[in-house]
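The complex appears here minus one protein chain, its other protein chains still in place.
Chain naming follows the written order as A and B, and within any one chain the residues start at number 1.
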Amino acid sequence: MNGMTLIVKRITQLMMPSIFMLGIYVIVHGHLTPGGGFAGGVLIAGSVVLMVLAFGSEEARSSALKWRASLWESIGIFIFWFLAILGMIQKGPFFANVIQKLYPGSPGQLFSAGMIPLCNLAIGIEVAAALFAIFITLAVMKTGEKQ
Amino acid sequence: MILYILSILLFLIGLYGVLVKRNLIKIILGLMIMEYAVNLFFALAGFRQGGTAPILSEDAGSQAVFVDPLPQALVLTAIVIGLGTTALLVSFAVRIYEKYGTFDVRKIRKLHG
Partner (left out) sequence: MLPFLVPLLILMIFGALVALESRDLLSGIISLGIIGFALTIIFLILQAPDLAIVQIIIETLTLVILIAAVLRTSREDCTESWGMRKAVVAGTGLIFTAVFIWKFIAILPYMPVFGEPQLRMARVYLDSGLTMTGAVNLVAAVILDFRAYDTLGEATVLFTSVAGVVAVLRTVGRKRS
């Protein structure tokens, strides 16, 4: 898959940080505005996919970035599971929102709602890494190549 | 009520694609259409007349009318799972093409080791 023309490459270089920051904003403010972990995660994955599409798969294959997509995905699920166990350790049911009971903030502020922003971060990392791994495997790799 | 009937019609069109078509990619398209129809049906069942999005804000007060948040939570999960299912089906289709050289389901008969 070749890259695109120079205009597309320049515009992508300008737009990709904005889309990335929008994705991070949607994840972090998931408990205040519409969005949350899933929407922010797919936005981040979409911005990285845009970069790979504009610059071509040869550039992506030969660049010095090491794709640890599956490693980050595992880290995301592990953090989510750890937050669930945390509720159980504090003698509540599985997934109890213990941080809300210990450190409640005022509703409507960024620091509120206990465990929900942390869960949003874990889900965002996991969904972004998973979608990026799917795209890299299907559209960039030639079959028979070691990943 | 006609909205429910139209979304079930969309589901039946997807079912026609899965049952009748010979090309593997057309079968995958039929499955995706069925998935969109089911998500649409769920979201239609949760709408409330005159309601707003279920986000509390200070100027709305505590007596505002909200739409049902439970079908929205279910459909949110279902959309992302749909992408995972489609990706797995497409990877199978690419593999089958490399082994057999065709997408026709009538010609994919023998097992190749």
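Criterion: a contact is a pair of C-beta atoms (placed from the backbone, for glycine too) under 8 Å apart; a residue touches a chain by one contact, two chains touch by 3 or more.
Keep in mind that this is a model prediction, so the values were computed, not measured.
Taking every chain of the complex into account, the chain not shown here touches A, B. Listed for subunit B, the residues touching the missing chain in the whole complex are 1-4, 6-10, 12-17, 19-23, 25-26, 28-30, 32-33, 36, 39-40, 43-49, 51-57, 66-70, 72-77, 79-88, 90-95, 97-99, 102-104, 112-113.
In the full complex, the hidden chain is touched by subunit A at residues 1, 26, 30-39, 42-43, 45-46, 49, 53, 70, 73, 76-77, 80-81, 84, 94-95, 97, 100, 104-105, 107-108, 112-116, 119-120, 123, 126-127, 130-131, 133-135, 137-139, 141, 143-147.
Throughout what follows, only the chains that are shown with their structure count from here on.
Subunit A and subunit B have CA centres that are 23 Å apart. Listing the residues of subunit B that touch subunit A in their complex gives 53, 55-56, 58, 76-77, 80, 83-84, 87, 90-91, 94-95, 98.
The touching residues of subunit A, when paired with subunit B in their complex, are 33-34, 36, 38, 42, 107-108, 127, 130-131, 134, 137-138, 143.
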